[in-house]
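Only a single protein chain was left out; the remaining protein chains are all shown in position.
Moving on, here comes subunit A:
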Amino acid sequence: MNQMTEFDAIVIGSGITGGWAAKELTEKGLKVLILERGKPLEHQKGYVHEFTPPWQAPQQGLPDRALDAREYEIQSKIERGAFSWANRQYWINDRQNPYEQVKPFRWHRTDVLGGRSLTWGRQSYRWGPDDFLQNKRDGHGNDWPIRYADLEPWYTHVEKFIGVSGAPEGLENFPDGHYLPPFEMTALEKHLKRTVEAKWQNRRVTIGRVANLTEALDGRGRCQRRAICNRGCSFGAYFSSLSSTLPAAQKTGLLTIRTDSVVEAIDVDPQTKKATGVRVIDAKSGERLRFGAKVIFLNASTYGTLQILLQSKSALHPNGIGNHSDVLGRYLVDHAGVGAFAEIPGFDDRNYSGRRPTGILVPRFRNIGGQDADADFTRGYGYQGGAMRDDWTNTAAQTDGFGADMKHQIARPGKWIAFLGAFCEQLPQKDNRVTLNENKRGGFGLPQLSFDVAYGENERRMKLDAAKQAEQMLVAAGAKHVVTIPVRAIPGVSIHEMGGARMGHDPAESVLNAHNQVHGVPNLFVTDGAAMASSGTVNPSLTYMALTARAADYAVAQLKAGAL
């Protein structure tokens, strides 16, 4: 095995948190190596289908069913069109990278430099003070070792760099951040906002806070209102590692990026008990390599991170790093969902032009400041949605006629439809977990990750309530007939993967401490979704970024103090 050059720090993964770790560590003077398991991808040049119009797409955009069924069986099922002919090349090949589903589970992952920062939904929300207190209050999960005040300056730090557009609301548990001007609501969204806020004093409808630049920022261009973000954006107008953090890290001259580098394990010295380096399989040559560093940041995406920790077995850590208490891989959480939509009449004279890369949001209003009298579940949910007019594919799919009149009916702006989709907080449960199946081999001969995750009774009740409340809001806005549909019904589908190496005060019930250090391995930091001790009700990526920047600051200070 080759021992390669020593680095001050190794960052495993180049996605949302890996990019942030690399930026922060290099800007503080560390020599950093990023190890990315996926293929290289170059900003702008690599976005090969960014400007492809529908008529030049393969089959004019109809999915390549044979290819998708054979190579992308899981990835091609991603909701909301995030997988398409225009970005298939970013996603992982499922045939070559199988995993075990004890219960149905969707593991959606990319396999390219920049990771899911390229394809993410860009919704960027701060967690509220209550989100860090709930575990302690209701006893589900362990107490978070940090509070909102610990993260607040880091949210600010992150928002100012990535650029988030949004509207302040002044709500205590849905904190405002530093925002670029918000996108405008449609006529029906404005109406929904008016009617909902008039009828329920504790409910708010706001524009989605999104990491798209409504104004140019630090050399990145402003959003062009194309809403094809997940193809990659040559304007650099949404936050991705490729547009933002990696260029910043490269500017220091201290960054080395190695793609096609599949991390097999992290080595820990049995004497010092510190992590000494990373063992890597070169994805192209199969060669095994080792890289050494003083500090390691593990940012391989929640399940990727857990797989690496579980694979890192030694005499000191016989069940994987951080697994002395059998907590590693457990307490996985994400967001369960349910959706409701309805046609709302009365706005045929209104329309919108351009394409907006965000929707609307209803922050959590259930069980805030105590249990609601009519709620038979604990915690709550928020909604994301929108109110737009049907487009040609919707109108055409709801009709079967033909001829000149049909042609023009399909082409005209269609019915106004309002949609609300709930993000229901999943309670941390010990039995929702991943393990390694040593008897089944996946990509690169490594053991398959095995998912045993299910939603529980509380999520079921919460979904029923979310559907009911959504219906009431849509009816208040003028809907005659509300349709409820399952969304995010299978764990994993929300791609809000959290937990498995949760933070906590006590090594007996957590994997990481308040600074995201693995208990007992002080120079190993985990700052992606694996660190989360609960799931909240809003999209988690902004919180991962804030945790990463905070941990990087701490790591460098500790390193300089000689403590690592």
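Following the convention adopted for this analysis, a residue touches a chain if its C-beta (ideal position, glycine included) is under 8 Å from a C-beta of that chain, and two chains touch if they have at least 3 such contacts; residues count from 1.
In this section, contacts and distances are computed from a predicted model.
**Q** Select, from "3-oxoacyl-[acyl-carrier-protein] reductase", "Glutamine ABC transporter ATP-binding protein", "Acetyl-coenzyme A carboxylase carboxyl transferase subunit alpha" or "Gluconate 2-dehydrogenase subunit 3 family protein", the UniProt-recorded name of the complex's unshown chain.
**A** "Gluconate 2-dehydrogenase subunit 3 family protein"
**Q** Just to verify: which one of A:K294, A:R389 or A:R488 makes contact with the chain not shown?
**A** Of these options, the touching residue for the absent chain is A:R389.
**Q** Tell me which of A:L67, A:A198 or A:A508 is the one touching the absent chain.
**A** A:L67
**Q** If you put the missing chain back, which residues of subunit A would it touch?
**A** Within subunit A, the residues touching the omitted chain are 51, 53-67, 70, 183-187, 189-190, 224-228, 348-356, 389, 391-394, 396-398, 400-404, 407-408, 410-414.
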